[in-house]
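Note that this complex is displayed minus one protein chain, with the remaining chains in position.
Per-chain residue numbering starts at 1, and chain names A, B, C and D are given in the order in which the chains are listed.
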Amino acid sequence: MDVRPQVSNEYSEGIAGVVERWKSLATGLSITLGRAMGPHKTLSYPAEKLPMTARWRGSLHLNGILGHDEIEVVRSQAPEYNGIIAGLYAEERLAPCVGNCPANVDARGQNYYMADDRPVEAYELVRERNIMPGVLGRICHHPCENACRRNYYDEPLAIRPLHRMAYEAYQENKPALSPMPVTQDKSVAIIGSGPSGLAAAFDLMRLGYKVTMYEKEAKPGGALYSGVPSYRLPREVLHGEIDDLVALGLELHCGVEIGVDVPIDHLMGEFDAVLIAVGLQVSRLLPIPGTDADGVRGALEFLRESNWKGDAGVKGLRVMVIGGGNVAVDVARCALRVGASEVRLACLEASEEMPCHPWEIEEALDEGVIAMCGQGPEKVLEQDGKVVGMQLRECLSVFDESGRFSPKFGDEYTTVDCDVVVFSIGQAPLLADLVGGSDLMLTDRGLLPVDGEVMTTDVPGVFASGEVVTGPGSAIASIASGHEAAISIDRYLQGHDLFEGRVARPVPVYDRYQVATVEGVEESRRRVPMPMARPEERATDFRQVELGMTHLEALNEAARCLRCQTGVCVGCTFCARTCPDYAISVDRIDDPGERKVTHYDLDLTKCCFCGLCAEQCPTDALRHTGQYELSFYQRDLMIFDRDEMLRDPAGTRSTGRDGIHPGDSGGEA
Amino acid sequence: MAIVDRVGSALEHGPGRVVLSSLDALFDWARSHSQWVMPMGTACCAMEMIASFPFTKFDSDRHGVIPQADPRHADVMVVAGTITRKMQPAVIRLYEQMPDPKWVIAMGNCTVSGGIFYYDTYSVVRGVDEFLPVDVYIAGCPPRPEAVQDALMQLREKIRQESIGPNTRHVRKLTLPGPGESRASVEPSEPGEVG
Amino acid sequence: MSLQIEEQRQTEGPDGRPRQELVVNVGPSHPSTHGVGRVVVHLDGEVITKADMIIGYLHRGIEKMCENRTYLQVVPLTDRLDYVGSMYSNWAYCRAVERLAAIRVPERAEYIRVIVAEMQRIASHMMSIGSAAADTAAATLFIYSFDERERIIELFEELCGARLTYNYVRPGGVAFDLPEGWTDSVLEFTKAHRKALDLMDRMYFGNVIARGRLKGVAVLGRDDAVAWGASGPVARGSGVDWDLRKHDSYSVYPRFDFNVPIGENGDAYDRARTRLLECYESCSIIEQAIEQMPTGPHKVEGQPRLIMPRAGDAYDHIESARGSLGVYIVADGSPRPYRVKFRSPAFCNLALVPKLAVGHTLSDLVVVLGSLDPVFGEVDR
Amino acid sequence: MNIDELRDHLCGQYPDLCPLFSIEFGDGTLQVECRGLYDAAADLKSLGFDMLGMVTAVDRGEHFEMVYRLTSREMSVGMFLKCLVPRDKPHTRSLYDLWPAALWQEREVYDLFGIEFDGHPDLRRIMLPEDWVGHPLRKDYQDERIIKRPDYI
Partner (left out) sequence: MSGFVGGLVWGLAGGMLIALATVFGVWWERKVAGRIHMRIGPQTTGPAGLLQVPADTLKMILKEDITPAQVDVRVFRLAPHIVFVPVAMSLTVIPFASGFAPLNTSIGMLFFLAVPSLSVIGMLLAGWSSRNTYATIGGLRAAAQMISYELPRTLSVLSVVVLAGSMRPLEVMEAWRPWWILANAIGFLVYFISSIAEVNSIPFDLPQAESELVAGYFADYSGIRWGIFMMTEYGAVVAASLFGAAVFLGGWRWLPGAFGVVLFIALTLLLITAIIFVKWTFPRMRSDQLMTTAWKILTPMALVQLVIVGVIVPWM
C-alpha cells in the first residue's frame, strides 16, 4: 500500500474550516501522545555501546611495522604447499606476485631476505619452488612482475633479476651440499631431465624417496639445454645448478634412452613409480606444398644444431622463420649468431598481438631481425629440390569472435626469396619408441592420455608431467606440473587416494590497475634498470645478453618491495602521498641487515578519516579501528607516534595515555 | 561567585580544610552533573553536535546536558566546526559573555588544529586554542555523537578536580604510562597540592 | 561589517517625517540561522524595512585548496561543502571529472549513485523541514525528522563507514560495493519512511498555527525565481517546472518514472511542502532503482592512481536537495586541477533574503531563512 | 526555438564560431571580447537563455577569463559565454540588469579575483572581512598565513 500525501493545502470554507482547524490541533496532540506512549529509542551511552559496522572508519592503527614484526615466509613440503597458498588467498594475505606465479614462488619472501642481505636463504627459499633460480632468473617470462602492485604506483619489482642475483651470491659462498637422507624405502624413476622432471625429482628427494633420472642426451637439461640459446642461458649456469641437485642426492644417468637402451617395462618393474617427463622433441611442419624441399628445417633441430655445434649450416644464407612464438624468435636470433646473412620472421598475428613476449621481439628487432607480421605461409618456392623463396599470403584476422584459432586470409600475396625456411609453429612429443612394448597406449595423434589434474596415465604407477602433458608452454609452467606430479607420486606411494583432500592451486583474481606513467617520479622510486649488451655487439656471438646488476643495486631493488598483504608496514610512504591532509609522516632506514621503519607519525588532529590511505595500503597494515572515543586533555597527545599506532585495535578508546582509562567512560554511568 | 571565592579562601587554611573538601565535593558534583552547553556550531560538526544533544538516539539530556542558545545561561562552550578569521571575533565575544566557571570543548579536527583545512587556506584559524582556553579536545571529522558525550564525561572528571579554594586542586596523581606499559593507575589524592 | 553596529538610526519614513529605526543584528551564531549567516535587520517597530545578509563566516577557501590537491584528494573536500548532503556533492564533482577525463562509469555504479543520492536527498530534506519547523518552535517535529535522518545515517554508516562525510562516490564509480542485505534494509526504510512522512504531514503542515506562520510569508513569483537564479524546491515552490533529473536528465534517471511536485503561490509553506512531497518521490525512485539494479563491477577497471585529464574545462550539474549543484573544473594536464568552481544552489537561493524579508516581522525572518534552507558550508565554500 | 535554429542563428552572428560549435552536450562555448559581452548576453537572453547559472573567473596568467554559464529551460540545454579581461585594472560590465542572479556571484568574483563590475548595485566583499587585503583566488596571491601542502603525491 503506497502511502500518498493526504493533507490538502487549503482549509475548506466556513464552519467546516473551523472544525478542520480545531481537528488539526487535536491530531497534533494525538500524534505526540501516541509517540509518548511508545517505547524510547535511546542508546544509554556509557552503559551500552553501539557495535561498530565492519566498514566504520575509526582512528587508524598499524597491524605491524618493519623492524617490529617479522614478514611471514611461505615454506613447506610440496603436498601442503597448495593448501597454504589457498589459505592465504582466502584470508587475503597472498601477495599478487606469489599468487600469479604458476609455481607460487614466494617472491615476497625472496625480496625480504635479499633486502636483509641474506642471499643464501633467498636462494634456498626460491629453489624450493622453482628448482633452478639461476636458470629461471634468466629465462622466465615473470608473470609475477606483471601482477606486482608497484605497477600501480610506478614500476614493478625486478623479481626475475633478483633470482639471478641470489644465484650469483649463492655461488660465491655456497654451503657444502650433502645428499638428502633417504627415509622412504620406495624408489622413483624419472625419464627426461627437463624442468618438470627436475622439479618432481627435487620434491620427491625432499620427501625422502630415492630418485633415479635418465636422460637420452649427453648433457641434462632437456629443452633448457637444447631449446634455449646460450646467449639467454649460459650452459655453465644450467649444468651448475643440475650438478647441485645431483650433489643433493639425485642419481642421474645421461645418454640412456629409455625404450631403446632400456625398455620401459624394465623400469616399471624395478621402480615403484615412473614419471615420463620427456617434453616435446619434434617440431611440426605445415602441410603446404614444397615442405619436402632441401633447406626446409624444423625449429627444434635448428636450435639443437646451433646451440650444440654453434653452426647450423646457414652461414651466409638468407633464413626465413615461420611462426610468432618465443621459439621462433629464439630461432631467428640464433640464425643471426650462426652467420645467416639476413633473417626474416613471418607470423600470422599483427605486430602487437604476437604470442611471444614483447621484450623478446624488441631485442630481436634491435639485433636486426626483420619481422613480417600478418603474413601467413602459402607455399615454399623450390627449384630442383632446393628452396629458393617463400610465398606469403596476407592474414586479416587470427581468431574468430569466440576466440577460436581460425585465421581469415586476404588475397594479397608477397614472395620472399630465401635459402633456408625454418618452421616453428608447434612441437610434438616423440613417444613411439619410448612406450614400445609396454601396455601404455598412445592416442591416434601420438599423445599420452594423461589426467591433467593428477598427472596419472592409464597404467597405475606411471605418471607424466611437463610439456608432454601441457603442450608447449613456459619453463615455470612445466615446473608447476612437475610439482603436481610429485604430489601425485607421493600420494600413490603412500597409498592415499589421489583426489581426496587435495587442494588445487588457486588461480587468484586481483583488482586490475592501470600501469602508472613514470614521468615525474623521483629517482629513488624507479626500478633498477637491467644493463643489456649493445645490440650490434651481442648479435654476433653467444655471450650473455643481460649483464646483471651489482650487489648494492640488488639490495636497493629488493628494498623497493611493498611486502603486499603481509599486514606489516614497510614505510612505502604511499599512504602519506595519498592523504589529502598530509597527516602521515613516515621514514625508514634502508641499509641492508638493518631494515626498519623508524618513524610513523599520524597527526590525528589533521586526519579527516576519509579512508583513502587504508584503502590503497598495499600491505593491508594500515587499518581503521572501531575506536571512536577520541577525547584528550592535551593536544600533543593527539599525534600518534610509532608505538601508539601499534596499539591494540580492540575497544572503543584510542589511547589511555592522559589518564583516561581505555574502555571505561571516565565518569560513573 | 565572589562570595563563594571568599568562603573558599577563608576555609583553605587551618582546620577549615575538611569543610572545604566536602564543600568542594558537593559543588563539583553539582557543576559536573549539570553541564549546560552553548552550541557554537559552524560546520559539519554542528550536525553531529545536534545529534548528540537532546535527540532520540543519542540523548545527552540523560547526563543533564541541555543546549542553551544564550551564552549567559551556559557553562560549557562546545566549539564545533571550522572557525574562520571572520568568525573569530564573534566566538571571542560569546566566550566573554559566558559567566564563570566556564569550560570549552573543541569538537572536531577543524577546531583542534584546522584539520583538513590546515594547508593551503588563507582564512581558517588553525586551532581554537589560539584564542580560547580549551579543556577537552575531541578528534574526529566529525566525531561521533557518542564521542561528544564521552568528552562531556571527561570534562566531568576535570571538573571533579576543581575547588573553590583559589590554590587547591584535587589532582588525582595520574601516572601516565609509557607506550606499551599498563594504562594509567589512579590513586586517590589529598587536597592541598597545586595541580 | 564589524560586529559593533549602532542600535538606532534616524531615517525619514515614506511620508518624509523622521522615523527611528531599530537595528537588530541576527548574528553569526544564532539558533535559527541554519549555520553562520548573519542578517542586519532594520526594524520599524517589528516590521523589517531593510535586511542586509552578510555571509562568509565559514569561507574556508575550498576552491583555493583544490588547486593544490590531486583529483582524488578533492573528493573528501566536497564532503565538507554541503555537509548535510555530501553524497551528491561527491557525485557532482565526480561527474565533472568523468566528463573531463572521459571515464565511462559501469551501469551498476550509476544505479548505486542514484540510490545513494536519493537517500541523501531524503536525509537533507528531513534536516531542512525539521530545522525550519524548529525555527517556529516545533522542536518535536525536528526530533522526529532527525530520527528519520538517523535511520539513513545508520544505513550509510553500514555502506561506507562514515556518518556524515562519506567520501563514497569516487571518479570512475563508487568506493565499495553494497554490503549483504543492505538493499533489503533500504526497502524496509522506504516503507517506514512513507508512514513517518504522512505523520509529519498531518502533525505540522496540517496544523493551523503552522499554516498561519508559513502561508503568505516570503512570496516569490515565478519569473522572479527564474531571474534570481533560484533552483530546487525554492524555485519549484513558486511554480517553476525545472528539475534537472527530469528536464535535463543525466545518469540513469530517464529509466525511472517519478513526478516533480510543484507549489502554487511560492510562499514558505509551498517550499516546505514541496520538500516533503519530494521525499515521497525519492522513496519510489529508490525502490525502482533497487529493482532494476544490474550486477557487475562497481567501479571502472584499470583506474590510474593519479587521474591526469587532458587540458580543457568541463561543467556538470546534478539536482541536489537545494537545487542545481554544478561543478566547473579547468584542467591543465597535471594531476591537480587548475581551477575548481562549485556553483552552489544555496548561495544563489540565499541572495533572495534581502528581497523576501522586507515587509515581514522579525519572527518571519527566521521563517524566510528556514524556507530557503541554506547550508553555510556550501554557501561560503 | 530548438537547438538547430539556435546553432544557425549563432553561427550566422559569430562567423568564427561555426566549424566545431556543438551545443547538444552542454559544452558549447561562445567566446567574445570584453566590450561585446553585454550585447552577446542580452542577445542570448532574448534567444531563450532565461537562467544565469554560474558566474566565475579563471586566472589565465596574463589575463582573467570570465566564464558565464547560461541555461535555457525550454530547450533544456546549457552554454558557456566567455570573455577575457586584462589583468591590470580588470573590469567588465555587470549583467545584473539582465539577470539579478548575478548580484551576489559578481560580488564573489570581485571579492576573490578583484574584477570590478561596472553598473553593479553594491559591489563590496561578500566572503572575506572588509579589511582584507588582496584577492586570494589569484595565482600570484601572496599570504604569509597560507601553509602550502608539500608537493608529495
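Quick note on the criterion: contacts are C-beta pairs under 8 Å (C-beta built on N, C-alpha and C of every residue); 3 or more make two chains touch, one makes a residue touch a chain.
What you are looking at is a predicted structure, and each value in this text was computed from that prediction instead of being measured.
Shown chains touched by the undisplayed chain in the intact complex: A, B, C. One chain is missing from the display, and on chain C it is touched by residues 7, 22-25, 30-32, 46, 133-140, 143, 147, 203-204, 207, 209-210, 212-213, 361-366. Within the entire complex, the positions of chain B that touch the omitted partner chain are 1, 4, 26-27, 29-31, 33-34, 36, 54-56, 59, 61-64, 69-70, 72-73, 75, 97, 99-101.
Touch with the hidden chain on the side of chain A covers residues 25, 28-29, 31-33, 35-36, 38-42, 44, 669.
Convention: only the chains that are shown with their structure count from here on.
Between A-D and B-D, more contacting C-beta pairs join the chains of B-D. Distance between chain B and chain D, defined via averaged C-alpha coordinates, is recorded as 48 Å. Distance from the chain A centre to the chain C centre is 50 Å, each centre being the mean of its Cα atoms. Within chain A, contacts with two or more other chains are made by residues 41, 578, 580, 582, 608-609.
Shown for chain B are the residues that touch two or more other chains, namely 56-57, 86, 116, 118-123, 141, 144. Here chain A touches chain D in the complex through residues 576-578, 582, going by the rule given at the top. Partner chain D is touched in their complex by these residues of chain C: 1-2, 55-56, 59, 61, 63-64, 68-70, 73, 226-229, 231, 242, 247-248, 306, 313-317, 324, 326, 328, 330, 335, 338-339, 341, 343, 347-348, 350-351, 380-381. Residues of chain A that touch chain B in their complex: 40-46, 49-50, 59, 580-582, 603-609, 628-635, 638, 641, 643-644, 653-654, 656-662, 665-667.
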